[in-house]
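A single protein chain has been omitted from the complex, and every remaining protein chain is retained in its original position.
Note that the chains are named A and B in the order they appear, and that numbering of residues resets to 1 at the start of each chain.
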Amino acid sequence: MSQLFRMAPGGAWAGLIDRSREIRFSFDGRTLRGHPGDTLASALLANGVRLVGRSFKYHRPRGIVGVGAEEPNALIQLRRGERTEPNVRATQIELHDGLEAESQNRWPSLGFDLGAVNSALSGLFPAGFYYKTFMWPASWWMFYETFIRRVAGMGKTATAADPDHYEHMHVHCDVLVVGGGPAGLMAARAAGRWGARVIVCDEGAALGGSVLGERLFIDGKPAPDWVRETEAELAAMPEVRLLARTTAFGYYDQNMVTLVERVADHVLMPGHHQPRQRLWLVRARRVVLATGAIERPIVFADNDRPGVMLASAARAYANRYAVIPGKRVVLFTCNDGAYATALDLADAGVDVAGIVDTRPDPTGPLPARARAAGLAIHAGHAVALAHGGKALSGVEIMALDGDRLTGSSRPLHCDVLAVSGGWNPAVHLFSQAQGKLRFDDILGSFVPDRAAQAVHVAGSAAGHFALGQCLAEGARAGADAARLAGFGDGTPPATPATSEDAPAPHRTLWAIPPIEPGKGKRFVDVQNDVTAEDVALAAREGYRSVEHLKRYTTLGMGTDQGKTSNITGLAILSGIVGEPIPKVGTTTFRAPYTPVTFGTLVGPEVGEHLDPIRHSAMHPWHVKAGAQFVNAGLWKRAQLYRRPGETEQQAIDREVLNTREKVGIVDVSTLGKIDIQGPDAVEFLNRVYTNAWSKLEIGRGRYGIMLREDGMVFDDGTTTRLGPNHFLMTTTTANAVRVMAWLEYWLQVQWPDLKVYVASVTEQWAAAALAGPLARLVLADAVEGLDVSNEALPFMGYATAHIAGIPVRVFRISFSGELGFEVNVAADHGMTVWEALMKAGEKHGIMPYGTEALGVLRIEKGHFVVGPEADGRTTADDLGLSGLVSKTKDFIGKRSLTRPALLAPDRLQLVGLMPLDKKDEIVRGCQLVADGPGSGRGARPPVPMEGVVTSNCYSATLGCWIALALVKAGRKRHGETLHAQSPLTGRSVPVKIVPNVFIDPEGARLRV
Amino acid sequence: MLLIDCPWCGTRDQREFTYGGDAAVKRPADPAAVSDKEWHDYVYIRVNPRGSHVELWHHNAGCRRWFKLRRDVVTHEMQGSAPIGSELEPPLPIAGRPGKP
Partner (left out) sequence: MVKYSIFSLARNALSRHENWPEAWRSPEPKSEYDVIIIGAGGHGLATAYYLAKEHGVTNVAVIEKGYLGGGNTGRNTTIVRSNYYLEPNAHFYEKSLQLWEGLSQDLNYNVMLSQRGVLNLAHAPSEVDSFHRRGNAMRLNGIDAEFMTRDQIAQMVPLLNMSMEARYPILGGLIQRRGGIARHDAVAWGFARAADARGVDIIQNCPVTGIRREGGRVTGVDTARGFIKAKKVGIAVAGHSSHVAAMAGLRLPIESHVLQALVSEPIKPCLDTVVTSGAVHFYVSQSDKGELVMGGDLDGYNSYAQRGNLPIIQHVVAALLALFPCFSRLRMMRTWGGIMDMSMDGSPIIAKTPIGGLYINTGWCYGGFKATPGSGWVFAHTIARDEPHKLNAEFTLERFAEGKTWDEKGMGPTPNAH
């Protein structure tokens, strides 16, 4: 099929398409042709394709209604495979070679859709029908739901990862102009001339806005020519940036406006290294909204037939795309706008079968021109009913008496009905910016009233639709915006002359009553199949707030977000409840203006870039050593070093035993390190830790715990005194960032009198811990200038030295319970020192160990960690650490410790667990229950729980599974038997409560 | 997106900051000397006004200073900022605060 509906070339208004080149595309498998400059919608119309989709609920056949973002019906599935995309508006897709489109929400085919049975049964499906049924039998809802879900939804998601990528741009500008129509271009020209940094964005493929679809003159030339010249003038200004194919979708606080630029949606796929879309985050000093207006339809019976479209759309298809929307058109209007459409279409050779005008006496230049052109005007009439199924075949018109139909109906044969119910200013962004709206009774629409941010509104968006006014207001707004942003004196450029006829007043009319009750469906929201009767039903049942109306009927909740339906629905409701529209309310406009691709919002933060990855200085060594890694906060830590043939458990056991028997080394660079300096450093430590720090000698460290102000354990670690007023604090890996900000809070906010500075040095130091009976030998072999004997460097001692010629800090501390040393070195040299230690340890049998073995070693030693044991609900005493809680000084959290529940005798306390039968495994996360009726295996819930396994492991040292647990009054219950139950795994084993320290409870090994 | 005026660095995007809650929260100088109720109120009770709110922010991705910011929590309007220890401009009319009609 060739392009039967394409206008012939030649003449002044032959469209803005490039007829020299042909584009092949496919729709539902048919190959069709169009031209560059077409949208998918215009190309489909050019090829005579009327039926483009099926509606959401009734699966009624639907055609193209609009020409841009307002389109409710023409939603298609674009592209195939991993690039497929559902619900794309055909009116906004630029035609390109190889474009593949499919209709949606139909089965088996668009022409024959079984879902249309819903339409036959539609009497059963009024608004909210689902709230009233599907309740019996109760258990069947899930069954009903499966079918409801299947018929709902629209297009389909891709099932493979998106191969395209997306970019983010953060920019500041002086004036952001949203909308590249006449008002926006004038605003940009006004601001740009003064040298302001200006960004102009427009959602269309080309700047120009609605004048590209009209036959108007600006400055004596056709408007599209004026647009091109103005665009060229702007492009030559160094501080002006023009962004076509770019939609401003969000207006956030403090003049942050977000734009999405469709960089490569108009081609088959993005070029190499080209993003598909780009998100612009624009912080603008001033914003000019020149967003235009959206034409609204008039509601009448069966107004959804394919061929019923907006008058402005019919005109734009002819003038911009050189497509006649049909062979025989009827206009239905309550204002002058449709007359221009009629005249343009007549000039394009379309048979204009009549203009049905609800106004009893249309006067003014446009109706006069129509009369002069011999067009039939049916004044004081309305279209009462549309005929046709998959395509419009005609309409019935009737005389109007006020808002009522009167007399008998007359048929008019036509295949297109172009409707204009007036215009709604596109106030979405203004409202998103918290600006207040006002209902204008003359226009019958909401217009901007009081702005809440640094924003100007110009032209149609402000409710001033005449071209001359748009140009003048744009110029004024641009000049004002520039002046307020610090550029120029606010003088606007001269407004160019225009050719437009002054319009006569329109008559606000929302809906035409049915010829007889129940005849035809009067759609308000065509996408979601919401009718005027649905609105009435909602009102009748008490859903009278506009939000109730939307939610009960789904009015305006579709992908078009009600651009052509919200105000109309509101007006119909207002008529029913007898309250003025502003009293019934408006809906809140929220971002996004039009739906935004998820990928664009995320930009580059996908895949491994979701969050930054932190590696220690020794990471490459671990990789080479075959480590398996685990996430620890943002860090990747070596979990274990499996050797060929080993299971994970075997590797862990080997690493543990080697450390207990010989010597192990572990990368502890991830621990938080905070440098603390100042004359009040000791006092500061006294306040943040529960224990006392005044007597700590230089060159010695001490273990400390910190509480939150509610008395619960927050973090722990060792802090070492490096000098009289100089300490190095360590924190847990997980809390490093939090502790740092917390210390800053106390110092800056609560205790500004303390003379202390803190600095995070986590990243500055790499750290390796040697542990095991042979650790001293290894260190002695590696270190230069340090006596590592127990006398010279005792437990909790600290010294500086060199390893491989590099200065290091040596701390004698231990987490494993073995003789241990931690070596800190400037991160750049971490690898060198690590390798030196490995080399020195070679003859002593050194092996690296990962976080798994580290965990086993600490469980065997009975150390709690923040997370499983210190879970934010445990006190120091719960963890058996009341000895570290000073009675004599204040510290953060102390005052909370005496609250009754913190002293309760049945608090959960840290204990150890051993299986009664050494062969039994204590699986992870068991709950502990006592023997006795009501708590045994298979007992009826709720089963009283005595405690919980917080950490479990197989202890190669002891040859059995062990665990740490929090048990009610646990310290008094050593020796008692409980059952470690795991209903999730079906396991239950008897366990004995034991002290939490399994090996070397006296700590002798630490002090050798 | 909030544009926050750090008294030390100037206005920056909210992504550079973390929130620290009501700036009026003041730790008792001598916790042992205050009543249980006073301590409880310090740890747990917040005025939580619906309107102008003086709050703490931390410029964690900048100068790492905590500071005070007055912000309308209904409109997100910024009403001034100051270093800790300096006074902010007196509050705007307190209509909308709890207990005030």
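To be clear about the criterion, contacts are C-beta pairs under 8 Å (C-beta built on N, C-alpha and C of every residue); 3 or more make two chains touch, one makes a residue touch a chain.
Remember, predicted model here, so these are calculated numbers, not experimental data.
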{"item": "Contact set of the excluded chain (shown chains only)", "value": "A, B"}
{"item": "Options A:8, A:120, A:138 or A:372, residue touching the unrepresented chain", "value": "A:138"}
{"item": "Option touching the unshown chain, where A:9, A:883 or A:983 are the choices", "value": "A:983"}
{"item": "Omitted-chain contact residue, chosen from A:358, A:731, A:896 or A:957", "value": "A:896"}
{"item": "Listed residues A:210, A:460 or A:561, member touching the removed chain", "value": "A:561"}
{"item": "Residue of A:226, A:252 or A:423 touching the missing chain in the full complex", "value": "A:252"}
{"item": "Per the touch definition above, residue among A:28, A:70, A:85 or A:261 touching the missing chain", "value": "A:85"}
{"item": "Residue numbers in chain B that touch the chain omitted from display", "value": "1-2, 14-15, 18-19, 21-22, 36-37, 40-41, 43-50, 53, 55, 71, 73-76, 97-99, 101"}
{"item": "Touch residues of chain A, complete complex, unshown partner", "value": "56, 82-87, 123-124, 126, 129-136, 138, 141-142, 145, 148-150, 152-162, 164, 250, 252-253, 256, 258, 281, 517-518, 533, 537, 540-543, 545, 547-548, 551-552, 554, 557-559, 561, 588, 590-592, 595-599, 601-603, 605-611, 613, 630-631, 708-712, 714, 867-868, 871-873, 896, 899-902, 923-927, 929, 940-943, 945, 948-951, 981-985"}
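To be clear about the criterion, only the chains that are shown with their structure count from here on.
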{"item": "Inter-chain centre distance, chain A versus chain B - centres from mean C-alpha coordinates, in Å", "value": "28"}
{"item": "Complex contacts: residues of chain B adjacent to chain A", "value": "1-3, 13, 18, 20, 26-28, 30-32, 34, 36, 39, 42-43, 56, 58, 60, 64-66, 75-76, 78, 84-85"}
{"item": "Residues on chain A engaged by chain B in the complex (per definition of touch)", "value": "252-256, 281, 283, 434, 452, 709-710, 741, 744-745, 748-750, 752, 890, 894-896, 899"}
